[in-house]
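For subunit A:
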Amino acid sequence: MTTLPSVLGTGLIAAGVGFLAVAAIGFWRLPDLLSRLHVLTKADTAGLSLVALGAACLTGTPASILPLGLCVLLTAISGATVGHLVARSVTPRGGRS
Partner candidate 1 sequence: MNETSLLVSLPLIAALVAAAWPRAATITGVIATLGNAGLAVVLAIRIGQGGAEAEALGGWAAPLGIGFAADGLAALMLVMTALVGLGVSVQVAGAPLPDAGRTGQRTAFWPLWLATLGAMNALFLSADLFNLYVTFEILGLAAVGLTALSGTRTALRAAFDYLSAGLAGSLLLLLGVALAYATAGRVDLAVVPELAGSHEGRVALGLIFAGLAVKAALFPLHFWMPAAHSSAAPEASALLSALVVKAAIYVALRLSIEGGAAVELLRLVLAVAGAGAMLWGAWHALRADRLKLLVAHSTVAQVGLIALAIGLTTGARDGTIWRAAALLMLSHALAKAAMFLAVGRITEELGHDRISGLNREELRPGAAEFAFAIAAISLIGLPPTAGFVGKWLLLDGLIDRGAWPWVALVLLGTVLSAAYLARVVSRCLRGGPHVAPGARRPAWRAGDAAALGLATAALALGLASALPLTLLDATLT
Partner candidate 2 sequence: MTSDLVYHVAGAGLLAIALWRLATCRDTLRRITALNVLAIGIAMVLLASGHDPATGVTNPVPQAFVLTGIVVLVAVTAALLALAERLEGSSDE
Partner candidate 3 sequence: MIAFDLALAAGILLCAVSALTRRDRTASVAAFMVLGLLVALSWVRLAAPDVALAEAAIGAGLTGALFLRAARRLGPLRPAAGRTLAVPAALVASGLGGGLAWVFASASPPAIYAPLVAASLPESGVSNPVTAVLLNFRAWDTLLEIAVLVVALLVANLLGSRRLVPVSLGEMTLPFARIVAPISILLAGHLLWQGSSAPGGAFQAGAVLAGGLLALVLAGLAPTGTLVVRGALIAGLSGLAVFLIAALGSEALTGSLLGYPNRAEKVWIVAIEAALTLSIAATLCLLFTGFEKRKTS
């Protein structure tokens, strides 16, 4: 069972979960909305991509890589868009940040 892809996959997933944990702690500890957003959008995207990559290594079939890639793409784009919208809603109208 301890082949290279499985070790690599487990490592990647662990790293991804670490990213997500850091993001969660940041969300909890940081003082204001914009810095919380900053933490969430970036660390989440990175964490999820690492988890997906790890999962792809673990399964190793092309059929599972397509949905995983789709997951990463959708989370990345929706995370970015939602982050933008939330930031916009708190920025004073007309003000550029």
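We take it that a contact is a pair of C-beta atoms (placed from the backbone, for glycine too) under 8 Å apart; a residue touches a chain by one contact, two chains touch by 3 or more; residues count from 1.
How these were chosen: all candidates are chains of the complex that A comes from, given by their letters.
As the structure is a prediction and not an experimental result, all values here were calculated from the model.
Chemist: Which single candidate from 1, 2 or 3 touches subunit A in this complex?
Modeler: 3
Chemist: Applying the document's contact rule, which stretches of subunit A touch candidate 3 when the two form their complex?
Modeler: Touch list, subunit A to candidate 3: 70, 73-74, 77-78, 80-81, 84-85, 88.
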